[in-house]
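Up next, chain A:
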Amino acid sequence: MTSVLDVKNLSRAFGGLQAVRDVSFEVQEGEILGIIGPNGSGKSTLFNCILGQLVPDEGEVRVDGQVVTGLRPSELNRRGVSRTFQLLQVFPQLSVRENLILAGQEHRGSRLRRLFGPRDAGLTPDANRMIDFFRLGHLAEEKAGGLSYGQQKLLDAAMAFMAGPRLVLLDEPAGGVNLTMLASLKERLQAINAETRATFVVIEHNMEFVMSLCTRILVLAEGRLIAAGTPGEIRSNPDVIEAYLGH
Partner candidate 1 sequence: ELSGGGATVGNNWKNGVELAAAEVNAAGGILGKKVEIPAVDTQTNPGVARAAIQRALDDKPVAILGPIYSGSVKASMQLTADAEVPQIMGGEAGDLTAQGSKYIFRTSFGQNISMPKLANYLRDGEKAKSVAVVFVNNDFGKGGRDAIIKELNSRNIKVAADLSTEAGQADFAADVIKLKSANADAIFIYLNEEESARFLREAKKQGLNKPMIGETTLLGQKVIDLAGDAANGVKGHVGLTVDAPIPAVQEFGRKFQAKYNYKPDHNGLKGYISVYMVKAAAEKAGKLDPKAIAAALHGMTITPDKVPGILMEASWDNTGEIDRISFLAEVKDGKQVITQTLPKLKN
Partner candidate 2 sequence: MDTDHILQFNGVVGGYGKMTILNGTTASIRRGKITTVIGPNGAGKSTMFKAIFGLLPLRSGRILFEGRDVTGHTPRRMLDAGVCYVPQGRNIFPELSVRHNLELGGVALKDPSGLPDRVAAMLKRFPILAEKASSQASTLSGGQQKLLEVARGLLLDPKLILIDEPSIGLSPLMVQEVFGILKGLRDSGVSILLIEQNAKQALQMSDYGLVLELGQTRIEDTAASILADPRIAQLFLGGGLQPAS
């Protein structure tokens, strides 16, 4: 197995606050990794550092063995890494379908080719499939800004899949999503994972979701990695219960 994502000694501070401290981990191809931890433990910051949204103070990130620290998010995305956001991030004035086409178009041909190619970059069928899956069919032509919270959350997730990514970083995909939908989302992630060996890293506070989806889980507290293991191990780890799970 090769490691798709390799994070070494990553640190990032905001002023005096050390949000991420010396975090290292590897993700193997085809893995579904969960990251949990109390509020403010640095999970989102970790994602932002990996994805180039923030510049880490120290440490190195490799994707497929290549150093990507300091690359901009768009560059990473074009290398097959996509993400979702904790807070809603869609294009409010574009329709749901346009949102999805937009999410895939930078992966179709060269920039110049796109200028002279078809308007939808040939992505309408893909977009429609995605819309069907997330049950947004009746909303395909609606402006994304008018969707309910959970629907926008789903759209955000759908966008991350449009480009057929190899590595997806999901920041709380379950927040606000209906449990039934969540179950299908889980199945879908597992199916994609089985089919294309795409790799997932998921931040989540919904324990049922994480525990049933992930094969391995990392626990962050105050910016530090405090535990790692299978769902079963994590659930019974007293430190984790103390810092995070309660009872």
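A word on the picks: all candidates are chains of the complex that A comes from, given by their letters.
Everything that follows uses one rule, which is that a contact is a pair of C-beta atoms (placed from the backbone, for glycine too) under 8 Å apart; a residue touches a chain by one contact, two chains touch by 3 or more; residues count from 1.
A quick note: this is a predicted structure, and the numbers were derived from the prediction, not measured.
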Of 1 or 2, the one touching chain A somewhere in this complex: 2
List of chain A residues in touch with candidate 2 within their complex: 14, 36-41, 43-45, 86-88, 139, 146-151, 153-154, 172, 175-184, 186-187, 205-209, 211-212, 231-232, 243-246
